[in-house]
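The complex is shown incomplete by one protein chain, all other protein chains being positioned as in the whole.
Here is subunit A:
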Amino acid sequence: MIDWQPLLLTFKLALITTCLLLVISIPIAYWLAYTKSKIKPILETLVSMPLVLPPTVLGFYLLIAFSPANTFGNWLDTYMGLRLIFSFEGVLFASILYSLPFMVHPIQAGFSNLNSTIIEASYILGKSKTTTLFKVLLPNIKPSLLTGIVLAFAHTIGEFGVVLMIGGNIPGKTKVASIAIYDEVEALNYTTANWYSIILFVITFSILLLVYLINGGYLKRFWK
């Protein structure tokens, strides 16, 4: 039977990445959607970079930056007790960077498409920016939030290059399913590789299908 550890690790990574990304992305998306600052294009570009940059490039620079042989990596190691290369934490950090646009873009689009007068209406009713964000804005962009969550989750499941560069192939720590598949194919274990692949295929297909069903309102109609 196949080793379930890479799959479990993959979903653990995807889950934690998605949760942290949600917390990080809401303020970034909010700022990008409403700012009039001149540095907005630069920040937008940085957020979108992982879309076009080969994952290996991102992984390579992170590997260099976090290496204990370098000043920054050394500082992290000595003062924070964090060794980010070849560790789960390092892969997690890289995943967050790598999937950032997949979470930020849908949320930013959600904010931008909202009618701006409902924000003004809330301010006039004496509500602070924070209350407006949590009671008015976020509840009205639920589909965008869901899209962001699912895309970030699915994208993290599918990552390969970044993990391989910064995490390597350590069972139970950094050997996620996509790397396990590569590993099995290298070792000519096609049956095991096939099992991993089928499981990933079915799960990602189901997740995406569920999102389209929910956002398209099919489920609501079904329940009625």
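Please note the rule applied: a contact is a pair of C-beta atoms (placed from the backbone, for glycine too) under 8 Å apart; a residue touches a chain by one contact, two chains touch by 3 or more; residues count from 1.
Heads up, the rule we're going with is that contacts and distances are computed from a predicted model.
Matching "GTPase", "3-isopropylmalate dehydratase large subunit", "Heme ABC transporter ATP-binding protein" or "Gfo/Idh/MocA family oxidoreductase" against the UniProt entry of the left-out chain gives the name "GTPase". When you scan A:Leu8, A:Ile118 or A:Val202 for touch with the missing chain, the hit is A:Ile118. In the complete complex, the residue from A:Lys40, A:Arg83, A:Lys127 or A:Lys173 that touches the missing chain is A:Lys127.
If you put the missing chain back, the residues of subunit A touching it would be 115, 117-118, 120-128, 135-136, 139-140.
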